[in-house]
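Some chains have been omitted; the remaining ones sit where they do in the full complex.
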Amino acid sequence: MSSKPTAVEKNPPVKLTNEPAITPQVVAEHGLSPDEYQRVLGIMGRTPTLVELGIFSAMWSEHCSYKSSKVWLKKLPTKAPWVIQGPGENAGVIDIGDGQAAIFKMESHNHPSYIEPYQGAATGVGGILRDVFTMGARPVANLNALRFGEPQHPKTRHLVSGVVAGIGGYGNCMGIPTVGGETNFHASYNGNILVNAMTVGIAPSNRIFYAAAAGVGNPLVYVGSKTGRDGIHGATMASTEFSEDSEEKRPTVQVGDPFVEKLLLEACLELMATDAIVAIQDMGAAGLTSSSFEMAAKGGLGVVVELDKVPMRETGMNPYELMLSESQERMLIVLKPGAEELARKIFEKWELDFAVIGHLTDTQRMVLSWHGDIVGNIPIPPLVTEAPVYERPWTLTPLPAVLDAANVPMPKDWRASLITLMSCPDLASKAWIWHQYDHLIMGNTAIRPQDGDAALVRVPPGANGVGHKGLAMTSDCTPRYVQAHPETGGRQAVAEAWRNITAVGATPLAVTDNMNFGNPQKPEIMGQFAGAIMGMAEACTALDFPVVSGNVSLYNETEGKPILPTPTIGAVGVIEDIGHAVGSRITQAGLAIVLLGETVGWLGQSLYLRETLGREEGAPPPVDLLIERRNGDFVRGEIVGRRISACHDLSDGGLLVGLAEMCLAGGTGVTVTLPESIAPPHAFLYGEDQGRYLLATDDGGALLAAAQAAGVPAVQLGYSGGPDLIVQGLLSIALSDLRAAHEAWLPDYMNSAA
Amino acid sequence: MKAAILVFPGSNREVDVAQAIELVTGRKPQMIWHGDGDFEKTDLIVVPGGFSYGDYLRCGAMAAQSPVMAEVKRRAAQGVPVLAICNGFQIAAEAGLLPGVLMRNAHLKFVCADVHLKVETSQSLFTNRYQEGQVIRVPVAHAEGNYFADEATLKRIEDRGQVAFRYCAPDGTVDGTGNPNGSIRNIAGVFNESKTVMGLMPHPENAVEPMFGGTDGKALFEGLVEALT
Amino acid sequence: MKARVHVTLKNGVLDPQGKAIGHSLNRLGFAEVGDVRQGKFIELELAETDKEKAKTRLDEMCRKLLANTVIENYSIELVG
């Protein structure tokens, strides 16, 4: 195979029969601005063919080019001694010791999940799984961060059941445990839900696979499912003219096949165990276009793709559809010369399609051939270097006035107020959801949903047979804080993720983010994005918590109404000896209950304010990162020192809610007394001050002494025991009543009349 | 005890059960690919959980027709013990090795949770380490574990003591509260007539270590080792 | 030639899916809906021209794979 452009490659591409002319309307339908189209003409030096236009449109879309967010994402810290691969590859990679690496990323599938909840969510999971195993990892855990509209909205119930079934349907069939996540409800998501899926995998740290192509002449191989007309989006309707296919033949919703993905996973890992692979890349958004382009671009090479060789699911498919299809469960591989047969055998054993569809060249051009004709011929470097990048105007959200607890009424009925909070949509048990996810398969799940702040999964010993590590994972964001003040909200999301990892005894190592925002062309939305990034960057830096991968989802709006800004933070940490980890369950009587951290009683933006008084106002709780770190490092030390039997970080709902969650999880009550405090009782018990933990230990005195020595504010509140949650002089409530309220809300809601 | 574990395209708990068996025997079981109609002699055949062939038509229907299952039937007929877990149970039922069928869960949802099981008999290779009436805690993880058989079949298997486990409440009461999927008469596991084949929906292989779901499932494998070595 | 196979649950076999569909239809205000049963509908392309041969083969397919005759009935029709 020649690496130089052949004669035919030098010819201008032929147009396909009935290919529509590239009118301004066709350009607009492809989402390219007139100015962007001028760049296209500049790069091409001629009018592009429809396929070429489609490729520019895909590569320069917000999704692939990050044109609105790039300048801001640059501000996030991405380095640390343990970071093996930061943002830019399919997923982030960190060193977790014993010759092992953790590979992880989070990705959104918001719009598809709103249109077709089951398939949208399922293919979201499938996509993020491929991002992780394409780098050589075996996925060991999934998490998902879900945001739905208000419960009373007519669509919400249907969306919840479809999304949850879809996430379970895909992950369960793949045999990867779904061990954690978060679920919120808020009116701002009524017309635009958020489905963010995260996968964590493990690989030998010396066997990581990358996308950068190498080796002129090396074969380009297509494996997995056949290509159909899946997910060819609205813009591409321009292509309907040149085939008589009906609209009906152009589903914009992809259907997932988890069975094929499971085969693809096993086949890829089997091939990766050989040394046949030069580079590998999953076909995600913009399918064959972005995958082939990225592989060639990263390798500084060119590529010839013989589109007629692509395995097709349907008749009459054309190059345009083949390049832009988002059919699922497909991978692109550059093999070492001569490795084709070895690879073919493996994929045929797993009953998957395998086809050599092209080869690498040194021309730095992407050349598309179709039955011998050249139908596309694009120079690769300029498409990357001259891609539009926007510094969109932005205005920061001012910090709202601090809400004085004195201006927030006490509950008239403490018992009722706690019941209200424990059964409100955001705090009610999500067991109805995670019981539909296989969270136990693989036999490594040490901390299950609701038993701890982070999920904890055993890491199998490294190649040398050494290690009993645990991998801690969480997903966090408090959108109402971000809405009120993006910088504080961004800081808080990172801090809570770090705190959740810490609360099980693990050392937080790195972050993946999923930035869900509205229309970036509105300065106040761009300001929310900017603010959130500033806050996140500050927190990640202060906590040595680099961002190694992420995803941006913009234009989350309906009728001009944006969602709450939602920078979801996924985080991973490691505990050296999984036997030392603790959950948040209080399982025995006589334990001292100790509160760590300072409480001024911050009610601004609290759930107490929203759920019992219907007010969403005030400045969100500030996050002091030095204190956050000091307190967290102390807690972690106490846990791995085996001096703690249960730990829970305090977040939504504050101290009383955290205490109630610990009691319910472990089935043991507590009796506590309010300590001397500047804060009035409701602010002390429901305030959402940051950097705090509740700990249960059999030696309260020792813990208080250690805390004092470390300069960490600590106070013993009382002891565990009995069937009730008792706050002396304020309330006494049977755990059974609390449990009923906490666990009934979601199932009752899902089973109640539509 | 030499054990062989079948692997179908889409199997996914074969590793879990292999780990459990290695834990009690100290040796790795042999893994048998679905295409292999022939494999070396073993003391135990395990049909593991998962989504064989995607489980797209009826759970287990396609796997039941595979070459390896033809061989398993042959050996089962010769008395080679077969342990069929979850999807394995569905496959064995479809293959006619066990009575009854497994239908969609009554609530139509996939369910992953710890359940309590009442041991119906200790008189079998699989349950000899348990006491009759003992209550154990192990997880389930399935969408189609709703056991069904017609009255005649039910009467027959109950008369012959072919029910191995029933779902129950933590205190052992066998009623609706402990039933995760609507199984008729709370049946969670059954034997063939000679009690050499057992199928069950729950996953004892995921309850063999204290930190990872408890150890109530371990005795099942220890019992097999005792009986088969 | 094309074949269409219907696989339905036998009478007396509980049909949770059908029941659930009936429930939700009633809940959605379709009070006139009574008993609901859900079955499978399978369309097959056959490289077979002889109707009789096709029928016997399809019958075999149903008994071997498409239906579980312990709980399901099946019916076969040939179209063109």
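A, B and C are the chain letters, set down in written order, and residue numbers restart from 1 in every chain.
Just so it is clear, contacts are C-beta pairs under 8 Å (C-beta built on N, C-alpha and C of every residue); 3 or more make two chains touch, one makes a residue touch a chain.
None of these values were measured; they are calculated from a predicted model.
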* How would the full complex read if you wrote each label with its copy number? -> A x1, B x1, C x2
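In this text, only the chains that are shown with their structure count from here on.
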* Go ahead and note the Å separation of the Cα centroids belonging to subunit A and subunit B. => 36
* Structure fact -> Chain centres from averaged Cα atoms put subunit A and subunit C apart, in whole Å, by 41
* **In the complex with subunit B, residue positions of subunit C that touch it** => 12-14, 16-17, 20, 40, 64-66, 68, 70-71
* Asked: Which residues, counting only subunit B, touch subunit C once they are in their complex?
  -> 57-58, 61-62, 65, 94, 101, 103-108, 146, 148, 150, 182
* Asked: For subunit B, which residues are in contact with subunit A within the complex?
  -> 9-10, 12-13, 15-16, 19-20, 50-51, 53-56, 109-113, 139, 141, 143, 203, 205-206, 208-209, 211-213
